[in-house]
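One structure is given below, encoded as structure tokens.
Removed from the display is one protein chain of the complex; every other protein chain stays in position.
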Amino acid sequence: MSAPIDPTEPLLRLRHVSTDIALRRGVVHALDDVNLEVRQGETLGIVGESGSGKTMTALSVMGLLPPGGDVVGGEILFEGRDLRSLPPAEVRRIRGVRMGMVFQDPLTSLNPTMRIGAQVAEPLRVHEGVGKAEARERAVEILRRVGMPRPDKIVDAYPHQLSGGMRQRVVIAMALVCSPRLLIADEPTTALDVTTQRQILELIDDLREEFKMAVVLVTHDLGVIASRADRVAVMYAGRVVESATTAELFRSPRHRYTEALMEALPGSASRENDSRGRLYSIPGLPPDLSRPMTGCRFAPRCRFASEACRTTDVTLSVGEHQHACLHPVERTLAPAPRPALAAPAAEPSEPAAEAILSIRGLVKDYEATGGGLRRASGRVSAVAGVSFDVRPGETFGLVGESGCGKSTVGRLVVGLEEPTGGQIVVDGADIATLDRRARRRMHRQVQLMFQDSYAAMNPRMRIDAILAEPLEIQRVDDPAARRSRIATLLDQVGLSRRVLERYPHEFSGGQLQRIGLARSLALRPRLIVGDEPVSALDVSIQAQVLNLMRDLQRELGLAYVFISHDLSVVDYMSDRIGVMYLGKLVEVGPAHDVVRAARHPYTQALIDAVPSADPGVRPRESIAIRGELPSAVNPPTGCRFRTRCPLAEEICESEPPLVGGAHQVACHFPLRG
Amino acid sequence: MARYLITRLGQALVIVVLVTMITFVILHLLPGGVARATLGKEATLEQLAAFNRDMGYDRPWAQQYVMYVERLLRGDLGYSFQLNQSVTEAIGQRLPKTMVLSLLSTLLAVVVAIPLGVVQAVRRNRWPDYAITALSLLAYATPIFFMGLMMIILFSQVWPVLPPEAPQGFTLGEVLADPAGLVLPTVTLAIVTIAVYSRYVRSSMVDNLNENYVRTARSKGLSEGRVVGLHTLRNGLFPVITLLGMYLPALFSGALVVESLFNFPGMGQLFWQAALKRDFPILFGVTLIVAVATVLGALLADLLYAAVDPRVRLRAGRA
Partner (left out) sequence: MTTSTQTTGAQGAPLDDEAPVRGLWRQGVEVFGENRLALVGLALFVLLGAVCFLGPLFYHTDQVHTDLAAVHLPPGTAGHPLGTDGVGYDQLGRLMLGGQTSIVVGLAAGILATFMGTVWGAIAGFAGGWVDAAMMRVVDAMMSIPSLFLFMLMATIVTPSVPMLILIIGAFAWLGPARLVRGEALSLRSREYVQAMRSMGGTGGRAVRRHIIPNAIGTVIVNATFQVADAILYVAYLSFLGLGVPPPAANWGGMLSDGLADTYSGHWWLLYPPGFAIILIVLAFNFMGDGLRDVFEVRLRRR
């Protein structure tokens, strides 16, 4: 472990780095003249949307570019030496010992047939020639350090025996086993639930101090950056467009892209003035990186772009707060110029309107099969007695972590699955009592919107056939009337008629989500169930879709059941929110109350775990959930959260009822009132 | 694991029972029935009737099937009047030789195909990959007997180093005593197998090389050799074990042709000659035994796979 040459010299410095990826059809210039530095012991956050080059930057440093990828220009200086000019064996050693990397998907990042211990200790064995017994000991030690329970047992386990969060701890342990100077974490928590995300981010923070290493945190999530990074670099279309300390960047972003990105974030919009203002949606799509470009790459989508922006190549300014913008933001970001603040969504007129959807004691169990045998080895209790109402024109948000049963509720409502018990009443009619014809007609009232619209569209059908399908199924209109209705739908979702002759694979994610929404609207339903409708989209595209959904709600008087794991999006969209945990609704109430005055300890923990896109708000030390989500096969009796709840007592073994007026909670020890 | 074992054994048993049903059905498709097929054209009507009475072929089908299975369970596969030998005995003499041929060529195929497939995967879409792919396709498109003949012409005529005929010994020991004679049949049978296996190894390795865990391994600064040889190879080869089982029917079909071409005294040749002479007891006996061997082979491969791959081993154990 050699001491750094000069403590003032940055640990890692990228100078004019360009990376190309050769594909079958041309070359993608993934990185173009990227300049960055990472100082000793600091956390640098790299933030950007998909295709911005943030991951390519990390992979270029680690030499892990995909096939066809190559760093074609510039210098990557690590501890003063250019990795591009060193012999390959030496670079491998540096990467193995002095750097470590944590990847996005912990489920696939580990070798499935190699024991955990062998994988964690491998760098030691290869680079430091450590013996078998000692390597094992050090593997146990580092596993203990990353918070792995029973590490002496885990070393002999295989990856598939661990949960996602635990596997990510293993990957971190593996990256740290040689005590590196630099840890690169590429979306380390994107595949994890928020409560697990919080644990992992805290672990990385703690380890950074303990190991006195620098961290590069690559993420699309401004919230994660704001709460964890010392400095931030914002990337767009293969370039760094802005770089500053975290506080400075979030207080006064200079680049117009950074500004737009922050305004597109639902969390910030709803927190600042608490009204449901329209999100700023960046028009258009990021540029195609295989085409030559001149000028600022954001210019085509920028509100403030001038002729000069399109022709001049803008380079990063010098100094502590660098930006590459000809028309930078000149003031601190408080009330950003938000176009046309829309009126808050109509408050549900509570007593008058009769519920469009009414769910009572909904239960869904699945047979659990195991071991290749058809025999059931238990019952998975996916939904266990859920009740709520949705009134016309309102948005009911359903939030919870993966496996809580929120999607199952959605599928039950649209009739994709049969409930094991309970009632689903749509527009006054219990769907269990309907005959076949009436059931088919019921589908006109309730429609489903998917997370991945591409998967939800037949790849061999043209868009016109896709949009006509609901009308054909329900035998609505004649062909000519269908065509005009489809044309109206396209106008409503803001797409040109030309899309009709194309196939789903020709569209981007945001466009597909619009088409999916148009299809959901075709039958003029009164309720749309959106199952994570924007979770796969980038922030700027997400804002486009969310705005559209709200506009249409106002125009058409739609009701939404908005299902998402993302509390800030649900908060932004919903009038009322229901929080689910392991098949049960633990809290229901007006969105504002649930998010700002949570009564259930689980809700509070969920809120606390969401990283805020405001560096002033550091994670609070209030309720942190312990341990892992219990299995839904034989879930805990009574309150299902009690096994992880800091407030749990003996009485929690009996089931708490969902009580309260407008703001209900199912807890023996509610946090408020 | 125990549970998986029982399930898989049960499945194999069901398949064997179904196989006996299929052969039973085909048996009854025979023109003139089993009696005519067994006793031959010259048999008189009285002889046929007596045979049917003795063997129970005048009873209802269900009863006949039960009797058929009973005979099978006793190891009685019938009697070949043409060979003047019980079918069990005839097969007993030939089976070990066919096993030797199949095992040798499988072994050869595995030893050659794995490195080929790995080279293809590592150098994919470059000339070594294209060259091996082209040769595989060519091998696959060539009828085995044509391939065998080319081998004979090349290695027995043009460059006479190997005998063109397989060892003719009666016992297994005699066959093994003439290793030179085994070379051409084994290699001929192995060539197509190599083509199939190497393509499989290639695609399995390509899949694995694209997995995220390979990137993780590289991030540890491991050499390419260690990444491919230690991390990917093992995972890439696990599925090949099941392929060994799945490929057995094709292997036996190939052995039938190779044995006939090289005059190798195994099951295939026995079957072939029986087919030419319409010796039905032998034909049905061999078909049944080959099918059972296939089922057992596939079972063995699956169990081996379950035993070595921790994902299957531990998942099955936990359930």
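Order of writing sets the chain letters: A and B. Residues in each chain are counted from 1.
In the analysis below, a residue touches a chain if its C-beta (ideal position, glycine included) is under 8 Å from a C-beta of that chain, and two chains touch if they have at least 3 such contacts.
Model, not experiment: these values are computed from the prediction.
A.B. asks: Identify the residue among B:V66, B:A131 or B:A250 that touches the chain left out of the display.
C.D. replies: B:A250
A.B. asks: Using the definition of touch stated at the top, determine which of A:T8, A:S85 or A:S496 touches the missing chain.
C.D. replies: Spelled out, the listed residue whose C-beta touches the missing chain is A:S496.
A.B. asks: By the contact criterion defined above, which parts of chain A meet the unshown chain? Give residue numbers in ascending order.
C.D. replies: 281-285, 294-295, 300-301, 310-311, 414-416, 439-444, 447-448, 450, 452, 454-461, 469-470, 473-474, 494-496, 498-499, 501-503, 505-508, 510-511, 514, 519, 523, 544, 548
A.B. asks: Tell me, which residues in chain B touch the chain that this view leaves out?
C.D. replies: Considering the whole complex, chain B reaches the absent chain at 11, 14-15, 18-19, 21-23, 26, 29-31, 137-138, 140-146, 149, 152-153, 248-250, 252-253, 256-257, 260-261, 271-272, 275-276, 278, 280, 283-284, 286-287, 290-291, 294-295, 298.
Note that only the chains that are shown with their structure count from here on.
A.B. asks: Return the distance between the CA-based centres of chain A and chain B, expressed in whole Å.
C.D. replies: Measuring from centre to centre gives 51 Å for this pair.
A.B. asks: Taking the touch rule as given, give the residues of chain B at its contact with chain A in the complex, in rising order.
C.D. replies: Residue positions touching the partner: 3-4, 7-8, 211-213, 215-223, 226, 231, 234-235, 238, 309-311, 314-316, 318-319.
A.B. asks: Can you tell me which positions in chain A touch chain B when the two form their complex?
C.D. replies: Chain A reaches chain B through residues 62-64, 89, 92-97, 100-101, 103, 105, 108-114, 122-123, 126-127, 158, 160-161, 171, 174-175, 370-373, 377.
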